[in-house]
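Written out below as structure tokens is the structure these notes cover.
Of the protein chains in this complex, all but one are displayed in their positions.
The block that comes next holds subunit A.
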């Protein structure tokens, strides 16, 4: 499971597109939780305004180096700036929203 592209691009007029990358490690419990939690949050708050790339660092260790990943799972918000890193299984919805700049 290399590149899981979940780019849903419906309406681009209202706001900037959120460029997101989620780094996970295979199907570890926290990774799975993180993916599920994130999906729920994104569908609720950013429907159609995000590009999410889920990367398994087991498969692409070089990306872990170039993206400077240590804690996992981590969601990297590339755009809009500022760049933010959201570490954890995304169970704290408030923190996720604050990290994404939605609160």
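FYI, a residue touches a chain if its C-beta (ideal position, glycine included) is under 8 Å from a C-beta of that chain, and two chains touch if they have at least 3 such contacts; residues count from 1.
Following the convention adopted for this analysis, contacts and distances are computed from a predicted model.
Missing chain, UniProt protein name, picked from "Cytochrome bc1 complex cytochrome c subunit", "non-specific serine/threonine protein kinase", "ABC-2 type transport system ATP-binding protein" or "Phenylacetate-CoA oxygenase subunit PaaI": "non-specific serine/threonine protein kinase". Within the whole complex, the absent chain has one touching residue among A:49, A:78 or A:95, and that is A:95. Interface with the hidden chain, as seen from subunit A, comprises residues 23, 25, 28, 30, 33-34, 37, 57-58, 61-62, 64-65, 68-75, 82-92, 95-96, 98-99.
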